[in-house]
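In this view, the complex is presented without one of its protein chains, the others remaining in place.
Letters A and B mark the chains in the order given here, with residues in each chain numbered from 1 onward.
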Amino acid sequence: MRDPITSALSSKYGIIVLLGMTVLFAFIFVPEFGTVNNLTNIAIQSAPLAILAIGQTVVIIAGLIDLSVGMLLGLIVVIIADLMQGQSSMTAFAILVALGLGGGVGMINGLLNNLLRIHPLILTFGMLSILQGLIFVYTDRSVGQVSPEFSWMANGTIFGVPFSIILLIFVATFVSFLLYRTRLGAHIFAVGGGEEQARRAGILTGRVKVWAFIFSGLSAGVAGMLVAGRLGTGYPNAGVGYELDAIVAVVLGGTSLAGGRGSILGTIAAVFVLGVASNILNLMEISSFVQILVKGLIVVIAILLNQPKRIVAS
Amino acid sequence: MSDRTGTVADNLQTRIWRWASSNAIWIVLALLFSVAALLSDAFLRPVYIFNIVRQAAPVGVAAIGVTLVMILGGVDLSVGAIISLTAVLTAVLMDGQVANIPLAVTFALAVGAFIGGINGVLIAYNRISPFILTLGMAVVITGITQIYSGGTARGIVSPGFREFFNFRIGGVVPVLALFFLGLALVGVRLQQTTKFCRNLYLIGSNPQAAELSGLHVKRITIIAYALSGLMGAMAGIALLARSGVSSTFAGRGLEFDVLAAVILGGTTFQGGRGGIGGTIAAVFVLLIAFNLVNIVGLDYNAQLIVKGAIIIIASSAYIYFKKVR
């Protein structure tokens, strides 16, 4: 028999339980943690990664993976900041460009994936390099400035609730609805669960995969808008490493890299576990070298506690 | 008569295609190399060719180990961090004394194998994604490296150590390049002949069946990851030997070069397929891709774009050769 805490942690909602425990720990032991200001900070800090990770969840459920999102995010940050040059009048256009570029590159990933039939990890690893090259074709230094509206989107609040969290909730709800309530969502799960069977069942698997990549690209677009707002400028290396953080969050959240199952809520909880951990490690004045170690241990321990139940071999 | 020659010709053709499909990555390598040689005669100079081999050593050695765990159906993203740790560790233990070299190298290899063993145990006894576990372990190892080193690659390489590995036999072949090629050949040979490697393939293609048939799946998993850690440590030592190490992050990101090479070389995430030979060829494909764009003098941004394109095109070509039969 296992003790209740261990079994709660290893349940389907283990990551949410872990989040609860982390937050509880922080409230008790870290005095500065519970201030409205600090909680707002954590929410604002975590929102871009959470949105990006939602898109990654969709591609991973479909049995794919997308390493190109980090650099795609970076490219979007650079281009929209440069477009806006601080002018409010460009805000709407910049949003369109961010979404168009995100969705467009996602679609290219999807089409290439179907056309070339190479492993998506390799394909998107190659795209990562290409997109990074495009960033540096565009600029080799920080350019442009976001409009005040963008800055507000990333940092502002409505009745005390950060706008970026409202945006996150909207994206999460939208994608959850899509995954669990629409035919396309069911097909995404089916393709990830077993492409051959899905095809035999009459699903146009190629099209489903293109859609999955489009969602991933769109999420990079939305996350890129928030990152641009956070930074205020188009920094060419803004997206470096985001893809890995997103993948870690997705898997910690209980989505299987093999595809076929996954949870948006779990992904978001995982992003916040990592965000809260980073915050309290800073507040607890732990040396930055030890912080690296502790973050690694959190990932390892969380993945050990949150492992999937043994599935009966079919 | 004519019938007979026709059959022979047919046979030959089938054979060539069969050969082509199982050695697709070598064909891609040969094509890329030919293109490279056309664009720059550097690729025809023996000294430079062996420079490439020596440049490939750190990533190539690590990739041999990662190939083994991927045949098994796993993956190891902690090798980059193991490279950083063992490179720093070896230099610290050497402390500038020739007499310390054996101890330093042995200890670094043991640390690599030990960390790999931990990966193996955690993966063998749990149902977790090796991708994320080893990614997490990479962060843990990075943290340990930073705490241990205090953030600087302290440690002094013993005199003679780097000189030995970089000595060119006959003025052409550096010892380190030979060391790498030797390891690769041994790896390929062992992969063809040992029961251990056969078992890796069995487990990779069907873990349940392997377990039912009485294979010690857990033990083999642990050994495979320990080997990957050991090869990671060798890669760290190779990096130290090749160029010296200027920071505690010397191996950062190399795990993705390794992973790209293994997958491009025909070993899949699902396991049960591929092998060390393909991996080695793929290591050279990726390296020549980078050097080629560098050598023809493309700008940094164009280098990135072309490198990405070559990765995608080379793997597509590989799939193409695989399919034609």
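The working rule: a contact is a pair of C-beta atoms (placed from the backbone, for glycine too) under 8 Å apart; a residue touches a chain by one contact, two chains touch by 3 or more.
The working rule: contacts and distances are computed from a predicted model.
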item	value
Identity of the absent chain, which is to be given by its UniProt protein name, from "Serine/threonine-protein kinase PrkC", "Substrate-binding domain-containing protein", "ATP phosphoribosyltransferase" or "sulfate adenylyltransferase"	"Substrate-binding domain-containing protein"
Option touching the unshown chain, where A:227, A:248 or A:269 are the choices	A:227
Candidate in contact with the missing chain, chosen from A:21, A:283 or A:297	A:283
Absent-chain contact - pick from A:142, A:205, A:219 or A:306	A:142
Among B:131, B:201 or B:249, residue touching the chain not depicted	B:249
Residues of chain A in contact with the chain not shown	32, 35, 37-38, 41, 45, 48, 136, 140-142, 145, 151, 155, 227, 230-233, 235-238, 240-241, 278-279, 282-283, 285, 287-289, 291-292
Residues of chain B in contact with the chain not shown	40, 42, 45, 47-48, 51, 55, 58, 91, 96, 146, 150-156, 166, 239, 242-250, 252, 291, 294-297, 300
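Please note the rule applied: only the chains that are shown with their structure count from here on.
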item	value
Approximate Å spacing (C-alpha centroids) for the pair chain A, chain B	30
Complex interface listing, chain A residues touching chain B	112, 116-119, 121-123, 125-137, 140, 244, 247-248, 251-252, 256-257, 289-297, 299-300, 303-304, 307-310, 313
Complex interface listing, chain B residues touching chain A	122, 126-129, 131-133, 135-144, 146-147, 150-151, 208, 256, 259-260, 263-264, 268-269, 300-312, 315-316, 318-319
